[in-house]
Structures are given as C-alpha cells and as structure tokens.
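With one protein chain withheld, the remaining protein chains of the complex are depicted in position.
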Amino acid sequence: MPQPQRDIVITGLGAVCALGNDCEELWAAIECGRGGITPIRRFDTTGFTVHTGATVEDWSHPQPAGRELTETLCRRFAEGAAREALRRAAGDGVPLEGDRVALVLGTGIADLEQTVHAIAEDTADALALNGPRITVSTACSSSTSAIGFARDLLTMDAADVVVAGGADVLTPEVFAGFHALGVLSPTKCAPFSTPTGTTLGEGAGFLILERRDHALARGVTVIATLAGYGISGDGWHETSPDPKGAGVERAIRGALDDAALGADAIGYVNVHGSGTEANDHSEWLGLKRALGAHADSVPLSSTKGAIGHAQGAAGVLEAIVTLLAMQQDTVPPTLNFLEPRLQAPPDPVPATTPRRTIWSHALALNSAFGGSNAALVFSRDACAPAARAMQPVAVLGAGLVGPGGFGADAFGCWGSDAALDPARDRHVPEFAIECLVPNADPRGLDPASRFLTAAAALALREAGVAVRGMLRDRTGLLVGQLRGSASSIVAFQRSIEERGLMHLSPSAFARIVLNAPAGFCSKLLSLRGPLSAVTTGAGSGLAAVILAAGLLGMRREVDLMIAGGCDEHEPVALGRPVVDDEGAACLLLGNERGARFSANGVQAWISGWGIAGPGQLECAVARATGGKQSIPDSMPIFRTERSSGGRGCGAVVATAAAVRAIREGTARRALVTSDSGHSMSAALVLTRSEESEW
Amino acid sequence: MVATLTEQVAEREEVLGKVRQMLISVLDVQRAPDEIDPDAPLFGTGLGLDSIDAVEVVVSMEELFGVRLSDDAMVRAEMRTVNALVDVVITSRRSREPG
Partner (left out) sequence: MSLAEDVAAIRGSVALSRLDHVSYVRVRGASAYDALDALFPGALRMRDGQMLHTMLLTEDAYPFADAYLCWDDEEFFLLAEGPSSGELVAYLRDHVRGDSIDVEDRTGSHAIVALDGPYAWEMLGLVVDPEAIGLPYLTFYHHRDWICYRAGKTGEYGYGIIVARTEVDSLERRIADVGSVFDLRRVSLDALDQCALENWFFNIRREGHQPVTPIELQLQWRVSYQKAFVGSDALARRRREGARQRLTSLLATGDVAVNDVVSLDGKPVGRVVNAGFSHTRSEWMAVALIDVAWAYPGIGAFTIVGRDRTTTARSVTPPVLNNRSLSVSPQLHSYATRHEYTMPELVRR
C-alpha cells in the first residue's frame, strides 16, 4: 500500500445559504453584520410556537412544495455550490472533472421514497465528476465528516481532487421534528446567550480539496491547508449530547493529533454552537477538556446566529465562513448575543461584524443527533505533517444477523442457489437484544438498530474482544446503509398523517436519520471512538469497511473499528415487494495495537483496497491488488452482487465469506468487489498472512 | 352527581387501565399492565421515560383522552407519575359533566 500523502489543501469554496447564493454574497453579509434568520415564508408555521428560519430565498426558480422540496431544492443548492467551488479551483485551467475527481456529500435528508445517495450521484453526474461518490449522513455533523473522509480519500490516493461538503433543506417535517423536541429558539438562535434554542437553516457548501503538489502543478492558488480532522461518538443519547463534552473532546484531540499540532496552536474555534442549552454547555466543556487552560484565551464563535443551523450543510458552510474570515485576517462574530448564559465561554466574539484577529490554525466543530462529533483543523500556511507509515489492518471477527438467524449461515450458505432463491423468507426471526447484550435496554430500538447491535456484538464475541475501560474511547463504528430504519420512517410519516405536523412523533423523528442505528449501537456497546454512517447505494457496507480500514491505518487514537451494514424491510403493511434480505453484518477490524486485544487472533489481513467511480471496477481492483493486471485463478472473488444481504450489508456479508474462506484454509487470499450502483466501485484484498506483495 | 366510593374507585381503575395501555403501546414500556404501579414515577427513575417520551405523552394524552397538558414538558406535576396522568383525565371528565 502506498504511503499516505497528508498535505491536503483547499483550492475552491462554494456556498449557497440564507445569506447568499455564493461566497461573495455570503461574506458581504457577514462583513456588514446582516443576519439570515427571518420569518419562514416557504411553508405555513401557524400553530407552532416558532416561526423563524434561515431559508435560501431569492431563488429564481419557483418554490416547490412537499416531497419535491427535498428532491429539487437539495440538488439545486448542491449543484450551485459545487459549481462555484469548482470554478474557483479550476482557475484559468481545464475544468476539474473525470474519473479522478470524487464527491463526498453530507446530508441529513431522510425519506422512504427517495434514497439519500441519489443526491450525490445526480450532483456528480451534472458536473461530470466520475470518481467515487460517497454520501455521509450523520445529521448535523455530516459535511464536517465528509470533509474529513475526503482528506482520507486523497491521502490514500483514491482521487486527485475531492469535492467535499454537504447540502440540506429546511422542510416542514424537519422543522416540526425539531419543534417537537423543544429545541427551537422562539426568536433567533443566540449561541451562549438568551433565549436558548436553535434556528434551522439550509443550503449547500463545498470545498475543493487536493494534495498540495497536485494544486501547485495545476498552478492554482491555495486558499488554506486542511491540516487534520477527528471524529468520535458520544455513545450517550439519540438527541442529547454527552453532558461532559467528552465526545467533543475526543474529536478535537483526534483532529489535533492528525494535524500534529498542540492545543496552544489554535488561534480560533468555530464551534457548533447550535444555541441549545445542552449543546452549548457540553461543547464548551469538551473544548476546555481538550484545550486546557488555552481554551480561555481563544476566541470562539458560532455562525448559526447568521445562517441558522444548516443541518447536513452546517459543517461546510461554517468552515467556509471560517476560511473567508481568515482571508480577511478576521474571525467571524457570534450574532444575536446579548446577556451571556451562565457558564458561557469568556470570549464568544459577541459582535455583529468580524473582529480583526490574525490566526494561523483554526478548529471547526460540529456535533449531531446520534452522538457523532467531528472536528477539522485549518491552517493558513503549509504545515509539515509528520510522516506516518500506514499500519496494517486485520479482520478479527465477524457477526452476521439475517433471515437464517445468527452466525455464518445467517444469509444462507455463500453463493448457494438456496441463498439466492427469491422465494425464501427474507425477514430476520424475532430475537431479544438482551440475549446478546445483557445490559441493553430494548425500549425504542427499531429493527435496524437491533440487527446492527446484534451483529456488532457477535463480531466482538467471535474476536474474543471485550470493550472495556480505555478501549471504549478507542473503538469506533462505521456503518453503511441504504437509508435509515424503514419502520421508523413509516412511523414518522404516519404520525404526521394521523396527528398532524404539530403532533408528530419526536422519537420517530430522532430515528429516521441514517446514522440513528449507528448511534444506538454505539450507545449500547459503549463504542466511543470514531462514529459515522455512509451510503453509496448498493455496496455501502464496503465503503464503510474501507473507510474504517483507512482510519485504523492512519490514526493513533483508534485501535478497533466495527465496520458494517444493516438493512431493514419496510413494514409488511405497505404491501411492497421484498427484494432484499434484511439484517446486518459487522466486521471487527483492528490495527496492530487493536489486534492485541483479540483473544482469538487475526482471521485475515486487509492487504489492499481500491475505490473508484461507478462502473470502474477494474480500476478499483487494480488499486487493491497493487496494480497487478490479472487476478490468479487461485484467488476467489466474492462479488457483492452475488451476495445475499441487503444493499447496506451485502458487501460485508461478502467480505465475511471471504474471511471465512481464508480462515478455513480454502484460500490464501481473496478479492471482494462491489460494482453495483451509481456511486462507487470498490475492491478489497484479504490475505492469510501479513504480506503486501504476492 | 356525586359518585359513590365504589363508582369512584371503579372509574380510577378504568382510567388507570387505559393509561397503562398507552404507556405500553405508545411509549413502548416493556411491562405487563399489572406491573405498572399506579404511583410509579414516569421520568428519570421509575419507568425511565426521557425528554423525548415526554412529548409523546402529551400528544397521546390529547389523542386518547382529549386532555391538554400544560406547556412546559417535564416540569409539570401532571406528569410525574402514572396516577398523576389518571388525575388529569378524571379532572377533565368532571369539568365536562353538566351541573
């Protein structure tokens, strides 16, 4: 595997939000102190106690309503922002497009009819970006994580340029959901001040990321360096953050370590600062834990007073504001700040306009429902990231939950006709989660969460790993899914139909996001390392495995990662034909440090992986095999398309089958591929012994 | 019309049964009805409901019994125990009776 190239820079920015349709408009508004929170006009808020939002107005197209809202607006925002960023990054040169340009898009959109990954695919198609398309869906930290994963794609040479960011829409359903949870401000979001509560926003933003040498060769100006990133899971609650801020602390520490910087180097922090009591309090605690005494002397501010809480697009938009401010030698203010709340930070830049401050390194933070925290480090100048060898990564155990129950045959015997018989029962038999995880509270667990938690527990058990003590902070979870829990989405929609928007089910609302099952699983198993959820349509599980392997290979704060996928059928009552198995599959992966915790040793080593754009499987395989042109007959291929298991976990089922073949001695090495869908091709090479050449 | 003690007790049992059923089917409380003690706390301890559940309780009370609980979620005395919810229903019925 090639050594990671960690000097990643930003060469383009693009933004669409309440303050403007491009970066120039956005910065002009920030510079003169204009706020973007206004009465909502797009839909009727009669009967709610809140009537404000930060919507993208002044759009020349007619405003659609209903489901079209998410389908069209989200794509328009995304395409608009991406075009601007690409234009800037291309400079006077050729447009950035083709197989080596990837897209990583963060969004929280959750719907039964349309699949989340289609937004990234459509956006990439419109812009001729034909590298891998990955959608990150971890609610409010989606685009922050997306930027982090984009960095990994570049350091692992999966692309030359990555368009990274996110897009989200302020829909009546999301508005009603947040309203039901009681977290909306009655007026305007006032982080660290009063009244408490957040204000929803929307929009899209993208950064263009590439390796520094690639940017210099193209002759374009570098805006800033993406020095590092960190992600973590709270393992606490579906909607409330860990009140100690320990999850935020871990994300910050991971980012600082990735950037090879100490806490004292940070000159500004753009906080998540959603304005809610819970977030602002715990985020400040987490910052103090991570930065120590230095936290009291760093200016920090929240952009949400200006552009609202843009959900999946929040991270990238706030990062863009941070970078625009850097270009003017300023830090952006926290708007709507009057009286400080008790326990507020000493310097939240309470002003209407940016403050003149020159900083070299900044932190950008976001926290989300389900407990996913993400932190980015931006640097004005080049820094010399410490060279780090890629650690080898191994598979330590597998857990499968499917129509066949638990274990190796959960999805039938690999490749057998019976396994692929369309007439068989594809439902997971009833089971109680407490039989696998004795201390689990089953209340509120939807099937997807239950399957995922069971599969993860089985993987840990097979590996002989007990996640205790400090290991909890160093064990993470990355899940690939097609969408969130189907039954939760149905329950959510039904609550709206039966009770109206004002009385929709807040517990169902908390469960419709893609990362909800990952959030539950991490809580029940106390997994507090990196936490994320991604989708690439079919083959999502393999994206999760590869991203997880990347984290283990390159980071020092992670020892173990559970990488998996889960799928849940729509309720039978909907009467739609069932085409996939439901269930979940998880692999326990570990680097050298992590492998030592496994009582049962390494089952197989991951000796190579490759990611490429849709329809480019050969390219992905070539990267995974280190450029070898032909695959020997002795190397069996486990194709995801031949796998049972749904589109979320099928690729992991295939990988588990490959691992089993190696463990049982029927193969010394195996290839796992995923070629379906319109997002990504992927390949993984597994070997018996720790070897990189073969 | 003043109910006799027997009628009063019977009414409480009837409403208690419905509130228990609501907790089981809507709030997913994993208990048989007779396991749900009338004075069991709902939040924090007792049945262990949380802030998200509080909103569901308010909505369900309105749907099933037509009662509106006052605005501030967990602070309300009306929601501290199962019996507190029963009280709200019974009080609401009394206020709707003629005479």
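In order of appearance the chains are A and B, and numbering begins at 1 in each one.
Following the convention adopted for this analysis, a contact is a pair of C-beta atoms (placed from the backbone, for glycine too) under 8 Å apart; a residue touches a chain by one contact, two chains touch by 3 or more.
Everything numeric here is computed off the predicted structure, so don't read it as measured data.
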Residues from subunit A at the interface with the omitted partner, ascending: 194, 196, 235, 243-244, 277, 281-282, 285, 341-343, 434, 438-441, 468-469, 472, 523-524, 526
Touching residues (missing chain, whole complex) on subunit B: 5, 8-9, 12-13, 31-32, 34-41, 44-48, 74-75, 77, 80-81, 83-84, 86-87, 90
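The rule is simple: only the chains that are shown with their structure count from here on.
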Whole-Å gap separating subunit A and subunit B, where each centre is the average of the chain's CA atoms: 40
Complex contacts: residues of subunit B adjacent to subunit A: 28-30, 48, 50-53, 55-56, 59, 62-63, 73
Interfacial residue positions of subunit A with respect to subunit B in the complex: 180-182, 237-240, 441-444, 499, 503, 505-507, 510
